[in-house]
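Just below is one structure, and these are the notes that go with it.
All protein chains but one are shown at their positions in the complex.
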Amino acid sequence: MIGLTHYLVISALIFSIGLMGVLRRRNLLMLFFATEVMLNAVNIAFAAISHYYNDLTGQMFAFFIIAIAASEVAVGLGILIVLYKKHGSLDLDDLANMKG
Amino acid sequence: METLVYIALFAPFASSLFAALFGMSPKQTFVGIVASLLLFASFCASAMLAFHVWTTGAGIHVTMMDWISAGDLHIPFGFVVDQVSVTMMTVVTLVSTVVHVYSIGYMDHDKSFNRFFSYLSAFVFSMMILVMSDNFAGLFIGWEGVGVCSWLLIGFWYHKEDVSREENPSISPSWAANEAFIMNRIADLGMLIGLFILYWNVGSLQYDVVFAALPDLSGSVLNAAAIALFIGAMGKSAQFPLHTWLTDAMEGPTPVSALIHAATMVTAGVFLVIRANPLFSMTPEVSYFIAALGTFVAFFAASMALVNRDLKRIIAFSTLSQLGYMFAAAGLGAYWIALFHLAAHAFFKALLFLGAGNVMHAMHDELDIFKMGGLKKAMKWTYIYMGVASLALAGIPPFAGFFSKDAIIETAFNEGTLFLWVILVVTAGMTAFYSFRQVFLTFEGDERYKAFGIHPHEMYKYVLIAMSPLAILAVIAGFAQGTFEHFVTKLLPDYHMSEHTHHLSMMLGLIVLAFAVGGIVLAYRKYYKGLKRDKKLENSFTYKLLANQYYIPNLYEAIITKPYAMLSEMMWKDVDMKIVDATVDGIAKFLYKSGDASRKMQTGNLSNYLNWMAVGSVFLLVIAVISAMFV
Amino acid sequence: MLQPINVSLESLNLITLAPMLIAVAGGLIILILDLINGKLHKSLYVMLTILVLVVDFGATLGLNVNERGFFDVMLIDGVSIVSQLLIIVASIIFTPLALTSKRFHEYSYPEFFALFLFMVAGFQFMVASDNLILIFVGLETASLALYTLIALHNRSNSYEAAVKYFTMGALAAGFFAMGSAVIYGLTGSIELYRVADVLAARMNETGLMIAVFGSAVLLLVAFAFKLSLFPFHTWAPDVYEGASAPLAGYMSVVPKVAAFVVSIRIFGMYIDLGVEWVRIVIIVLAVLTMTLANVMALVQEDVKRMLAYSSISHAGFIIAALALDTTEGTTAIFFYYALFMFTNLGAFTMLWISRHKVRRFDARYDHPYEKFAGMISIRPVGAVIMAIFMLSLAGVPPFSVFWGKIYVMQAAVNSGYVWLAVVMGLNSAIAAYYYLKLVVYMFLKEPVKDVDTVQYNSSKPLMAVVGFATLATVAAIFYVQPLVSYIYYMISASGY
Partner (left out) sequence: MENILSILVFFPAIAGLLGFVVDKESARAYGITVAAIEFLLSVWLWFSFDTANAGMQFVELIPIIPDFGISYYLGVDGISLFIILMATLMTLIGMMSMSITENIKNMIITLLFLEMTMVGVFVSLDAIIFYLFWELSLVPMLYIIGAWGGPLRVYAAVKFFLYTFTGSLIMLVGMLFVAYVYHNLTGVWSFAITDWYALVLPVNYQLWLFAAFFVGFAIKVPMFPFHTWLPYAHGQAPTIGSVILAAVLLKMGTYGFVRFSLPMFPDASVMAIMPIAALSIVMIIYTAMVAYAQKDMKQVIAYSSVSHMGIIMLGIFAMNAEGISGSVFQMLSHGIVSGALFMLVGVIYDRRHTKLMSEFGGLASVMPKYAVIFGIMLMASVGLPLTIGFVGEFLVLLGFYHVSPVLTALAGTSIIIGAIYMLTLFKKSFFGPVTNEANKTLKDLSSKETWSLVPLVLIVVWLGVYPKPVLAPIDNSVKAMLAFMDAKAITQEAKDMIKVSKTTLNRGEVK
């Protein structure tokens, strides 16, 4: 039977995948996806724990995360669009005007 | 009587200030006259005080005001006029007055005439403080004061250039002045330490308090204090090894040499030993050392005088030698004899210097006696004066030197220190030789100066007259020996020859006299007829050794002056700049460099930033795990 | 049997929500005004914003200490009141900086002001709750608004800054969410006071420690990012450089105060629970942050970037006070920020005043040191004021930051961390170098030619702000006492 542990392991795995994506990806869009993956991993964890405790708070948290992730994407994409207009690229390595 | 004390003390000060007012203006003869009059006033006051002390037998003690008081230390400006100080006062003011008058003539053509009088009177003032003070700190004021005045006066012709040691052994007046000051400072440190020792063991620096407390002190404290004070005396009285400055000090104008470097200041060391006789008489080892050193210096200086060609330097060496005699006497406990020789020596030595000054004046500042000769025609009076002074110096009866020096030599015999006695006797012979070598080479024989186109002339009349008191005293002072003894031994411990010595005294005197006469005869035979140079002798090692003052100045330069300069340079450039400062800057540079290094993490690349975050979290996790293991 | 839902309005205690609601309403009003008439001048919006904030301030001041409201998710304790007041005051000072003499892109949008007010509301939510959901929501509301505000500056660098901040912020958000999940999993609760109770009961269980540490690490990463602690600070210099000067100044104070409040709540809980490790880690991070930020600031060529590093260093300084977990330490945080706020905003305002439309001195930087060379002979008063700000930041008495500094150091000493105080002292000395560098440029160097326009962007409102900041910096000694006693009272009342 699939228990809490399985969910938590899955959640941890997906979180790590998301994290690796954030660390390794060079395209900003992919980076955003990776962060979404991470947040969704958290959602899995919350839902599972919520079920385990038979407590709705976790699911509430998950809903809030979904909402925030959505607005994050909205704002993020907006910024990306103006950036793309200015730079013509979404490659991370092109984005190093400021350093030192 | 207090008024007299203050007159004696402050008249020279007034004189100095008065002359200083005109210090930067051109020569004004009245400055010299006023200064001399004030000095004469001081002399009169001193003489009256002397008479007072003589008649009443009691000293005068005045306290003017507080000087320093801190903690438990209280130092007043206090002055004491007793048998010892009044003797010194009289001698000092007398010689000073003569020298002041003399200087009016001698410094006639100098543009800094007024300044000279200012310095000279300031010196007398300092010297008066030195001898009159009722405490060691006051003595130290005068001690340093005469040091500064000596510095000013040696370097009086400061505008002269530095030359090599071969050309002029003293390099330049300003060099000689600095040398004198610094060497004296070395000794002054010893003196200061002596003061500290006395203060912390007695709680005061007043003579009377200190001397009264001496019996309660332990032997080591007494010895330490005596040694320290004597180191001070060694500097001022130019005892070996701090003697080189004295001959170099001859760079100063001749009246200065007469006053400071013959009659007064250099005897301050002897005065100190006499003043502190309660201390020194309780430390026989130190006293014996003083006597031995004095004897050594007497011989050592006389040996250098034998071959010197410089008129003033010969006299300077003789001063050194006579100081050695005085220390020998003081060290052997014959304080009153030392003081007696001090006074007598002041008269004839000042006279000798002033005579030398006349010669210089006549010879246009030429000092090499090999270039003189036959001056007696032009300078009869000077010849007489110098002759008298030399006879006194050589210890020929009935001149003053005979009595005083003979007493010292007799003391050495009396104390059983035969070795010292022998040396002192030999030295007496040497003294007679070099004195007359100088007199004969200067005044007798062929007129070598003509080759240099010099036309000598006698000094001004009033100058010669002014010198006469010294000449008279040089002749007659010796007869006052008994009176003097009676006078000063009210304060100083009396010293009597033992029966044995007393019996032999005639014979001892004759031995000394024989040596002295022998010296004169030798000088007569070699130099009376004129200068015959002996190349072989002059090239011998001993001759060169003596002529170069045993190479001691060169030695000092090689082992002290130059290494000090080198070490200083090294301290600055290598230690201060390259180690101390570089460390400080190094820390700053390190921080700056680490800034440069760490800003590299700020690549500007977002990916790197995100990686840093990951690294950070791993770092935190690692710490977490590690601490979890230890919890 | 189902119970009918029955919520009494009184138990909601809506007054606790009033400050945030005012800010949100203000933002909405601005948007509506813009809808009605799109041609209104920015000065109207500026004044409106200030008015809203003033009302907000009043509402916050009127709150009672230690109340809960709105289903107990709102927590109005002393910490939240003090921090809200700080946030609002900083916002009030910030707002007039829009009224520059030259036209700048972002201020022409009324949305700027609306977003700004939303952001303030977000921060207020963040500090006024101990519910992790509400904290998260507030945090994200504020952050998203902030990203937009940065990007509105409409320069290539601003976009870059916004993207960097945004991406890293998103990652941090992920960490925060995960950390919350772990806490939830551990305790079945996301309200910190309950979490603390449960954890306290379970502390002795074996194996629990690892989970506790895990949650702590995840949350620490999230807030270390917000507080720009080493090595999570990397965004800060770039974002400060890319953002406009006033916004950079604002960012160095307000988001950090908010993040500090949450950190106090979360990490204070851990430390109280006896997880000594959290304290150690925070102190290590604090020392690393202040030192490394300082040495990196030494080598900067641009004043704004230097100030960015200096802000990081100051944050490191203060986080150390957090680790002490004493009333004094917590007081020190707010006290320091209250004093730091004036000086820092003043300094950034000075930069803003000297801002040109195009870069005249350097291809990359707006405010290279050379720009200020010889300012004493061009604008003596400006130079003196800027020097006062720099000296204050360096901790020279009697200027404001000095008092904060000794309070923090005293707190460290009182908790037995004398070595920490010494490290703080040494760091202040290092920091003095780069502040001094600007002073040296202004006072001791010859002016570079063609710099008659050091006060290019000046205007009366900006001068007023600078004047106020100067006064607050110089006269700190006179208000330190009431300030510190008020903060101390508030903090101790809320049990920290």
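Each chain gets a letter, A, B and C, in the order it is written, and its residues are counted from 1.
By our rule, a residue touches a chain if its C-beta (ideal position, glycine included) is under 8 Å from a C-beta of that chain, and two chains touch if they have at least 3 such contacts.
Remember, predicted model here, so these are calculated numbers, not experimental data.
Peer 1: Where does the absent chain make contact, in terms of the chains shown?
Peer 2: Hidden chain contacts in the full assembly come out as B, C.
Peer 1: May I ask which residue of B:S174, B:N277 or B:T427 touches the chain that does not appear here?
Peer 2: B:S174
Peer 1: Which of these touches the unseen chain: B:M1, B:L189, B:A480 or B:M601?
Peer 2: Residue touching the absent chain, from the options given: B:L189.
Peer 1: Touching the missing chain, which residues of subunit B?
Peer 2: Touching the chain left out of view, subunit B contributes residues 23-24, 65-73, 137, 140-141, 144-145, 148, 151, 155, 158-162, 172, 174-175, 178, 181-182, 185-186, 188-189, 192-193, 195-197, 199-200, 564-565, 567-569, 571-573, 575-576, 580-581, 583-584, 588.
Peer 1: Taking the full complex into account, what residues of subunit C touch the chain not shown?
Peer 2: So the residues of subunit C touching the unseen chain are 376, 391, 394-398, 402-403, 406-407, 409-410, 413-414, 418, 421-422, 424-426, 428-429, 432-433, 436, 439-440, 443-445, 477-478, 480-481, 484-485, 488.
Here is the rule we go by: only the chains that are shown with their structure count from here on.
Peer 1: Write out the two chains that share the greatest number of C-beta pairs in contact.
Peer 2: After counting contacts between each pair of chains, the winner is A-C.
Peer 1: Could you grab the centroid distance between subunit A and subunit C? Build each centroid from C-alpha atoms only and quote it in angstrom.
Peer 2: 26
Peer 1: Where the centres are mean C-alpha positions, what is the separation of subunit B from subunit C, in Å?
Peer 2: 78
Peer 1: What parts of subunit C, by residue number, touch at least two of the other chains?
Peer 2: Touching at least two other chains: 163-164, 167, 171, 237-238.
Peer 1: Mind pulling the subunit A residues that touch 2 or more other chains?
Peer 2: Counting only residues that touch two or more other chains, subunit A contributes 19, 22, 95, 97-100.
Peer 1: Using the touch definition up top, name the residues of subunit C that touch subunit B in the complex.
Peer 2: For this pair, the touching residues of subunit C are 163-164, 167-168, 171-172, 175, 209-210, 213-214, 216-218, 220-221, 224-225, 230-232, 234-235, 237-238, 276-277, 280-281, 284, 292, 295-299, 430, 433.
Peer 1: Quick check: in the complex, which residue numbers of subunit A touch subunit B?
Peer 2: 19, 22-23, 26, 92-93, 95-100
Peer 1: Any idea which subunit A residues touch subunit C in the complex?
Peer 2: So the residues of subunit A in touch with subunit C come to 8, 11, 15, 18-19, 22, 28, 31-32, 35, 38-39, 41-42, 45-46, 49-50, 53, 55, 57-58, 60-61, 64-65, 68, 71-72, 75-76, 78-80, 82-83, 86-87, 95, 97-100.
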